[in-house]
Structure formats: structure tokens, C-alpha cells
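After the C-alpha cells below, expect a handful of questions from me.
With one protein chain held back, the other chains of the complex are shown just where they sit.
Letters A and B name the chains as they come in the text, with residue numbers starting at 1 for each one.
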Amino acid sequence: MRIRQQASKFIFAAGAILLLATPATNVFARGVELAVPADVIPPEIPEDNQLTQEKIDLGRKLYFDTRISTDGTVGCVTCHDPKHALADGRGAKTSAGVGGAMGTRNTPTVLNAAFLSTQFWDGRAATLEEQAAQPLLNPIEHGFTNTAAVEARIKELGEYAELFKAAFGSDAITLERAAKAIASFERTIISLDAPIDRFLAGEAGAISQSAKRGWELFNTKARCNTCHGHIGAFPLFTDEDYHNLGVGTQALDFAKVAREAAETVAQGKSIDELVLGDAEASELGRFIVSGLPKHLGAFKTPQLRNVALTAPYMHDGSEATLRDVIDFYDRGGNDNPYLDGGMRPLGLTEQERSDLVALLETFSSDDLERFSSLEQEKPAH
Amino acid sequence: MKLEISAAVFVGIFTTVAAGFAPAAIAAQEAVAAQESGPQEITGTPRIAASASAEMPDEVRPATVSQSRTVWACDKRKMVIVEGASPDKKMSPERAQIAAAVLMDLMRFCNEEITARIAIDQKITVAANGHVYENYVVGGPLPIVPASFGQPSKREKMIWKAELDKLIAEGDRLFHNDELSSNGVACAMCHPHASNTHPETYPKFQTQLKKVALLRDMVNWCIINPLEGDALPEDDPRMKAIEAYILSQRAGKTLESGKH
Partner (left out) sequence: MTNNKTRKELEFALRERSSEHEDLIKSLQNCSRRDFLKVSAKFATMAAALGVIQPHGFQLVNVAHAADSPGAAPEVAFRFAYMSDTHLYARGMDHRFARAAIKAVDDLNALDPQPDFVLFGGDLAQLGRADELDLGYQIIKEIKAPVRMMVGEHDWYLDLGEKWREMFGEDHYSFDHKGVHFVVLNSVVEKDFWTAKGYSPEQRMAIVSGLDDNRQSPFEVGEEQRDWLGQNLAKVDKGTPLVIFSHSPLYKLYKPWNFWTDDAEEVQALLKPFATVSVIHGHTHQLLTNRIGNIHFHGMLSTAWPWPYAPEGLPEYTVQMDRPDPFNQFDGCGDGSVAVRGNGRIDKNYNFWAQSPRTVSAEQLDSGVLKSSGGYKGASY
């Protein structure tokens, strides 16, 4: 693995591999440590899925392999494209899967997803492993109807047995292992070097005057920082909480939709399948996961890194540009019975709106170019 | 505790001090002399040792004593003159430490006005109660019999309390009305008797602010958010009053910085 070292503030020499003192049967297991800036708390690695170069290599191949879908057109890369800041660059509000079937949600970026404590807009996956498996089994993403079908497809391809063996010690190809490998690969996709970081580190010239005014607004009048605040040790600009802003809730009869959704889930349909396939059920947000009324229409606060590169916005892609998003917040979101109590009209001037957009543009990583060769990247043995 | 004094100001203050109490009588003479003899002499150290005199010519002094620096204790009653220290430069850590140690030591005599001098050779001379003590050792005996032995008088306490109460009352008023609010919400609505403000836990990471905050940061956050008002400058008298009220209501609590 090669993770480029950006600056001296990175404590760990990227790509360094620690050889673990392991018994002979485990010689494949070589621990990999992630490179993060010194004052950032590194992502949590699950106990049962320690990071190794072999898993990362396997995960990379799986991630880019569009053959692992029912019609052979959809891979992780389809919606999480390195050429588009690891989000969906195809221009639609939401993402399409096999056969062009449209989902209900705008694709979040994989960049820095390793730092997040839940995945998906409603947080229905606690880990990247859980996240990675769900699209494979969703009829409008990779399209497989069951685990065995996914595993059979990977076996058919005939290229994976050795890689699974190297990563997991035996050549058994399982969805669980595939998800672990993909998650391992995704954990390496980290980029925390944007103009805003240099500005916050004291480089006054790193961002424009307009962006500086935007930063002041971000933390005061525009009230962004309560949910999207910057924390040095966790600099993703998200509180990882769920809020109802009124996106997509207009004219939705929450009680009716909730009742129907509850019945559907009680009958055994997966939440993943329900919310991506049913536009109304999708709007229940976190509620479908928690069952708590306070979560009706509430979606996870997304990270803001590279936000300027991941249009359109909101869970349903309903806001086309950053300026639209600012206008949305300026009017206090859309009124609905479950609107978050922190929403209120902001009274931003034209200039202030421009300043906020200028600020958000400084959240884009400088080094995204390196991800364009992500597929070819080979371990630095 | 450190106060930098320019030469001219130094003379002014020193004269005032000298006029106010007995021990620096000698120094007062010297200060007057310094004033009379022009600016270049002002940087010369006012001599407080018994042997010092206004007539002492410059050439008699060691060259390095041609300048000095004066440091006051926070009570403005104790002063130490560090000979050889430049008024324009930081003192060496060693000499600064000695100066601080002398001042802290002299704080034993709470109400007394005392002047000390640290010579180039680090010898300490202390002038107090109209007497001069040479070769003073920090922590050593000083035959001072303070009138109140460091205890503030009843009247002083009354004066101080009246001033404190005035500030707290102003904070109480601001805390309970909607003067800082645009929407009628007042601090006391969520914090009767400043409850649930826990000033004793600051500084701490404040989740709403996404950073480590002091009490005043959270006061301003509350003014902006629930009260929908305008933040106060940190040194605004109203901010000080609010802090005073909150802290007074939580008197006696154990400091638990960082507690959540």
C-alpha cells in the first residue's frame, strides 16, 4: 500500500508496514497502520477485521469489479467513483444500480468514511463491513437476492480464490469475507489535507478573504458549526447525529407512511431494500432504524469534506448546488411537524451566502488526484 | 504580578509610593534627586540600602548597576528592584525567579508596604517600617509588627463586599431579564439560581461549540442561541457581571475542570 505522505505533520510514514510477531500459519497477516495527522484520532479498526495489506488488495479488486452484479455493470466504484471524490459523478439526484434502477438516496462519499461511527444516511450500518455488504444484496444496486448468489458470482470469476486465501488463510469465498476486504480497502481512503486545514493550522493565506468571512459566519450567524463544527481530533465537520431539516418531507403523511413501513419491516423486508426502493419510506429517515418519533424525517449530518465536489446535496439530492443548500438553510429548512428545534431562518445577505460557498470550497482536499490511480495502486512491498 | 515601568513612569509611581509610607524615605530622597538630575540618571537605581545616598556619583557604582527593573506585587504594596536588569528586556529566568520569590515571601505581610532590592551579587536588601535590613534571606525573620497582622479590617471587608455585591446584583439582573434577548427568553428560565451552569467544570470541551470553552464562551453561546441575542465582547462589563453572578451562586463547589 502506498499512502502518500503529505507533510511533516503526518506522524506516521505512510505505507509503513509493521511485521507482527505471528505464528507460521498467520504469516499472511501483516498489520497496516493508517496515516493520519498527529492531532486526529485514527479510525477504529474492528477487532475481528484487523487491517492487512492482503485484505486491502482483495478489497480493492472487489471494489472496482463491476462484474459482481446481476447484470455485470455495477461495482462499488459505480456510485463511489475515485474520479468524483469517491461519490457518484453521474449527475443524477440519486444513484442508479443494475438495469438503471434508481434508488432514493444520494450517494455519500467513501472518502474518510473510515472515521464515521455509522454508515448510510440513516446510520443503519454501524461499520464499513455492514455497509459494504448491503448494496450487494439490494435489488436496485448490485441486484443479488441472496448471499449465495453473490458468493457464486465471485467464484465464477475464477480470479479470487488466491486473494481470499492470502487475506483470510483459506480460499473460502464468502460475502462476509468480501465485505471485510472491501471495508479494509475503504479504510485506507483517507484525505485530510485541504486549504481549510492549512488555514486552521495557522496559514492565513491558505484561503481567500471571502472564505475567511465564510468561516466566521460558519461558526456564528449561519449556525453551521453546531452540527458541522470542526473538531481538531475529529475534523470531518459532522456531529454524526440525526436531524429533521424538512428535506423531502413536504406533503408526506408521516403517520401513514410509518405505519405501512412498520408493517413491511415486520413482515421481514430488509430496511435497506425498503428505504432504497420506496421513496416515501425513505423519507422516514432514522426513524425506520430507531423507531423513535424524534427521528421521523431525521437524517445523519453528512461530513463536509470535499462537499464542493459531491453535488447534488441532501439525502435525496434535492439541492443542486452549494448555493441552493445555503438558501435552504437560510429559510430555516422546510417546515414540517418534526422539524429540528435548532432550525431557524438565518437572514443571510447575498455577500454572506457567497462567502459561505467560498468557505465550503476550501474543504476540498488538494490531493484527490492521487485517488485517480486508486485501482492500479499496488502495495509498496 | 509583573509590571513594566518606563523610566518616567517609574519615577512618578515611585514618588507616589515613597510619599505614601515611611520605609522608602531614603528612596524618596533618591527619586527626587533622580528627577532633579535629569533623565539619564532616572535609569539609575534608587538606592534603598542604608548606605545609599542621593549624592552617590555614578562612577562609584559598578557599571552593570546603571540600570534596573522594578517589579510590583499584585497588591501594589510590595516592590522589588532588580539591579542590573534592563527595563527593556526580559530578566533572566534565575533573577525573575528570585524576584518572584522575594515578593511572594513579602506577601506574608499583607497590608505592609515593603521595598526590596536584589543587587547584582543577588544580595537582598529590604526596607520596611522605616528600617533597612541588609543580607535578607527569603523566608527569614523581618521584625515587622503589622498593625492588623495581614487581616483586612471590618470596614475594608464591608467596602469590598459592597462592591462585589454590586457586580453580582448587576449579573443577577441581566440573568433574570430579557435585556440580552430578542425573544423574551432569559438565562434564568433554564438556570434558576444559576443551577445547571456548573462553572466549576470549565474549561472543558463544549459540544455545542466544538471546542474547549470557558464559562464566558458558553454564556455567549446561550445569548446567541436560546436568547437569539447578540454576543457580548469578552471584556464587556455585562459579561463580567454575568460571570460574577454565576460564580457567586456556585460558591463552595469543588473545581472540576473538564468534567462532563
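Quick note on the criterion: contacts are C-beta pairs under 8 Å (C-beta built on N, C-alpha and C of every residue); 3 or more make two chains touch, one makes a residue touch a chain.
Being a predicted model, the structure only gives us computed values, none of them experimental.
Participant: Which one, A:Ala92, A:Ala172, A:Leu292 or A:Ala320, makes contact with the chain that was left out?
Facilitator: In the full complex, the listed residue that touches the missing chain is A:Leu292.
Participant: Would you indicate which residue among A:Gly89, A:Gly232 or A:Gly342 is in contact with the undisplayed chain?
Facilitator: Here the residue in touch with the unshown chain is A:Gly342.
Participant: State which residues belonging to chain B touch the missing partner chain.
Facilitator: Answer for chain B: residues 176, 183-185, 188-193, 195-196, 198, 201, 207-208, 222, 225-226, 259-260 touch the chain left out.
Participant: By the contact definition given up top, give the residues of chain A that touch the hidden chain.
Facilitator: 226, 255, 258-259, 262-263, 265-266, 287, 289-294, 337, 340-342
Basically, only the chains that are shown with their structure count from here on.
Participant: Can you compute the centre-to-centre distance for chain A and chain B, using the mean CA position of each chain? Integer Å is fine.
Facilitator: Here the centre of chain B sits 54 Å away from the centre of chain A.
Participant: Okay, in this complex, where on chain A does chain B touch?
Facilitator: Residues in contact with chain B: 220, 225-226, 229-231, 239, 344.
Participant: Looking at the complex, which residues from chain B come into contact with chain A?
Facilitator: Chain B residues touching chain A: 207-211, 224, 228, 231.
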